[in-house]
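Of the protein chains in this complex, one is absent; all others appear in place.
Let's turn to chain A:
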Amino acid sequence: MAEVAGSVIRVNGPVVQIRCNRNLKMLDMVEIGAERLIGEIVRLKENIAYIQVYEDTTSLKAGDPVYSDDLPLSLELGPGLIGNIFDGIQRPLEMIRQQEGDFISRGVHINALNREKRMHFIPLKKQGESVQPGDVIGEVPETSLIKHKILVPSYAPAGNLISIISEGDYTVEEVIAEIEGIDGTIFPLKMYQRWPVRKQRPYKQRIPVSEVLITGQRVIDTLFPVAKGGCVAVPGGFGTGKTVVQHQLAKWSDADVVVFVGCGERGNEMTDVLRNFTRLIDPRTGKLLLERTVFIANTSNMPVAAREASIYTGMTIAEYYRDMGYNVALMADSTSRWAEALRELAGRMEEIPLEEGFPSYLPARLAEFYERSGSVITLNDRTGSITIIASVSPPGGDFSEPVTSHTKRFIRCFWALDRDLAYSRHYPAISWIESYSEYVEELKSWWDKYTDGQWLEYRYTILDLLQQEQRLQQVVKLIGMDVLPNTQKLILETCSLFKNAFLQQSAFDDVDTFCSAQKQFLMFKAILIFHRVSNELVKIGVDISEIRESSVYQEIMRMKTQYPENQIDKLKQFVDSIEENLRGLEKK
């Protein structure tokens, strides 16, 4: 067990100062007091160490002993992560509940991975084969979706496998293989490895992104797509639907593994996610969503220091699955709470504040975090990726505040949530004026495979119409609609149709909640055909109200719910018939 490393000299909320009796290292883990509260060394000054404590510090006293075994705060990475829910420093919440009751008490020490549970190990290497760090020596069917690859840790030596256990059920603590290094040292391998929570996991090289992360959300996939390995920020004031967007993506995006970090958000939201994921079926695999998801929950009322760590915990777990060759999506809700935790801890350590009280290293920390996303060649020559989808909660919905503005520097895709849209219950309230995606050109060839090669052209057409509409609306506000020429009125009409029939998507409608790429494109096409043909009709004198009252218009309005995914053919027929139907108005 850990040795005494010093004693407490000052307690100020989650920050504790200790006097060390030996040389301590930055970011090493310590345990404080009789209850052995977990903390991490965040600053050293002469013989004083500042510790950020991951638990409530009530009743800590000056003179309380501090223990350390000179190791950094580490995570356990191995089979058993998926489907589990952990707190910010990877303590299993369900186990804590069984042991401690409904409320989280302090000083709980429970291993992240269950030590009793036996897991089925299938060796993929033979005795005598040479292995490198990062190599896959076997796999464990973790869930029916995820084959958990057992990796040689990057801190292990390269060498020969001098033993490997045969296929069977083992606990994570059992030694499953041994490597003899070149220098003759024997390195035992278990099914899990330990990894420092703040340290980036190594890979061979970064590669450019090329594939769309299909989310099933029309406004995202069609207008502002994100690539697998990309990073996107979702800023929005309260009530604009950040969390619903996060939940929708966690549910429907086509990532292999989803790591969902609830960072300083509501407890009931975590319950909602858990409850949904234990019963919702992934439309692509037909399996429970839970079978591909890891949850990290550090709700707003849990200790603030652990909130700061939760983002790194989630990231490290995401990297671990990336290293097995999976496409991982990391949902962080919300990064503002994480930044605020940084601010709170910086304040307690009496650091000099900059804008809005945030510490000077806020941009550096944000950059570090976002740069851990990306598509990579792993040490074992597979490709894997991490997509970051981070929500940002700007105070007062003001996007010029430090967290949002700094975040914008490090992301390439921006889904701005708009309060006015949310007020009129236009969900997802993603603003088509303020949002952008820098991945569009890179993803063109991918989209072209699914569509008739016209996606980019269509996209620019509609964005142009939406821009025009915004300008026209300002004119209308001043002088009214009647004075506009009919072609301009039609632009307003088309945009209104596009917003209602296409952009708006109900997360709570069984059909509408997920929309495949094919369906999206057909719907997109329908509206553009409508605009093109109507434009011709209007020019020859057909009244816009006639067009609006036509059955085609009504049909387009309802196509999102009218045609479920298994009736794409019918939708296609309908789209093909739009032009002819509209031309019928000409004859009247």
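The rule is short, and it goes like this: a residue touches a chain if its C-beta (ideal position, glycine included) is under 8 Å from a C-beta of that chain, and two chains touch if they have at least 3 such contacts; residues count from 1.
What we mean here is this: contacts and distances are computed from a predicted model.
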| item | value |
| --- | --- |
| Name under which UniProt lists the unshown chain, selected from "Amino acid ABC transporter permease", "V-type ATP synthase beta chain", "Thiamine biosynthesis protein ThiS" or "Aminomethyltransferase" | "V-type ATP synthase beta chain" |
| Touching the absent chain when the full complex is considered, from A:104, A:179 or A:575 | A:104 |
| Residue of A:36, A:228, A:292 or A:343 touching the missing chain in the full complex | A:343 |
| Of A:22, A:61 or A:409, the one touching the omitted chain in the full complex | A:61 |
| Listed residues A:217, A:299, A:378 or A:534, member touching the removed chain | A:299 |
| Option from A:264, A:374 or A:428 whose C-beta touches the chain left out | A:264 |
| Chain not shown, touching residues in chain A | 9-13, 17, 56-63, 85, 93-94, 96-97, 100-105, 237-239, 262, 264, 266-268, 270-272, 274-275, 297, 299-304, 337, 340, 343-344, 347, 353, 356-357, 393, 395-398, 422-426, 476-482, 500, 508, 548-549, 554, 557-558, 561 |
